[in-house]
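Note that this is a trimmed complex: some chains were dropped, and none of the rest were shifted.
Chains here go by letter, A and B, matching the order in which they are written, and residues are numbered from 1 within each.
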């Protein structure tokens, strides 16, 4: 089912970009957690447009309304519904009905999928705007996980041709909280400035640019996940590929494994302070689909924003003929910086699902 | 749940490597299909060990028994259970109980996951042997899909440092049936010989090697999949990451998108013979999580087989101290050639699930 995910923590989204509201229902969230609303709003602000010259100037009012599941600032254990009103609906930017199919967008596939009845306005059900309530839901999960000692950090590892270092070569015990404060979170000093230059140049050119987000989840116990269909990789990738624009996901060395030998790729086990650890972490913290207690490390490839100012070739649904299209409106030259908190949210949601599954196995 | 997948076509696996039997139950498979058993056995033979000097010399009797759901050679629409007996159980190769953790394997994570009660013999629930019934189930799905005009082709795009061409640059309308006949299926002539040399050298060295499998699904209608949690990418990656050894999945240009501009990456829509097509297929046949009618194209990164002959560093569970391990027995220096039919099977299963979901939306 397209709008629901999870068995132990169930996430259900609703809403279209230009309908009345969008939202999310989170069922199975633990009872009794005091919500840090400031931090939650901070996460949402990172995703919101109009926050910096690097993103679209379009403003969205992303004020989340907690419709249920919270009492006196604490979660009640009942389903949490978070609603976000759509207040800045400039449908006129999008024309009347689907006609010229925007290349790289879901105009055409949505039209076929919903038999021509789809709410096509602003991307409808496909809009990246639906990630706003997901970020709110993920922030709740992150706060709960942090109280258990789990920390999630993300940075932009690649933006166009600019490449950052990897968590693989970094100290997992370091404090990466500073990444949340950066417009362009990177591990290497001054690289954000280079990326900013690249983005501005791209916008100037009426174009857009892709990249890679890298994520590390530290503090997980060994034993989360399962072989085969509930592998850590299956659960995480399922959610990550749900994020608009994600076209690749890899764990640990990922595609780099292709040119490695087993003798290089195997992470040697060692005892350290009475605990089993691995000397390297090429597997990204997962063996056989199950966490091994090392940081879970993964990367998402994100395609360049399809909405560009340049003229493009396409098809007119109305005439059934080839046509040109020029997309106006306010768009992101690079979705990566706004995608970072979404990837973090998805990671937190997937981890809490696995955590609860594991908790149910204790006896 | 670790051993079940799907909502419209439900796949459930059971068995451990060295138990009595392994198997799969496939529920929701269409009624009335005449099974081509020769072809099904052919697919299973591609996965089976001991087929060529390039794989392990270990023999497994993979004769599938159709326990239910088939009558007079036709599917009945009832759950299909396929059972494979474990007849060649040389447990003594694996020692007594888990002690020395094999690096890269799930010995440690399985031990934690199952609280020390796991059937550890030969990898237990984590064993690649469980992919045998999956190949049988996938072969059924492939046969049904082929009758609808859907064709699935896979080749080894990379093996260590040897790289093949991509389906991206190939003619999607060509006949790729020949790939199923090759021990090392490649698009480029003579490359299989190079790969064979690389594998033999690796084995000689007591080592193993990784690679990339590329897959193309042709003939799909537009409109399969859905935005967000049931995106084509989410469904496929969920199953692909369930295959032991897969550590990366990408669609279309995948990680290549990171260094592309939007103006390059967008696939222009064109009318062709009264049908909407795209000029290029960088998106890999998927926009917004939904098929657009172009070939669905994806790649899986597969890590080098963890079982190598070289001595490795590890930990002894029994002493709780560091130790060395030498893994004896008969292992694959390169799992890729045997993984190809598994990837094809997973693709077929995921596509039939999406097909049935779509069918249920027609009214």
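Here is the rule we go by: a residue touches a chain if its C-beta (ideal position, glycine included) is under 8 Å from a C-beta of that chain, and two chains touch if they have at least 3 such contacts.
Quick caveat: nothing in here was measured; it's all calculated off a predicted structure.
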Number of identical chains in the full complex (with 2 shown in place) equals 4
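By our rule, only the chains that are shown with their structure count from here on.
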Note to self: chain A rotates onto chain B (CA fit) by an angle, in degrees and to the nearest 5, of 180
In whole angstrom, the CA-centroid distance of chain A from chain B equals 26
The residues of chain A that touch chain B in their complex are 1-5, 7, 11, 13, 101, 103-106, 108-110, 112-113, 123, 125-126, 130, 158-161, 202, 207-212, 222-223, 225-231, 233-235, 237-239, 241-242, 244, 246-271, 274, 276, 278-279, 283-284, 286-292, 299, 301-308, 310, 312-315, 320-322
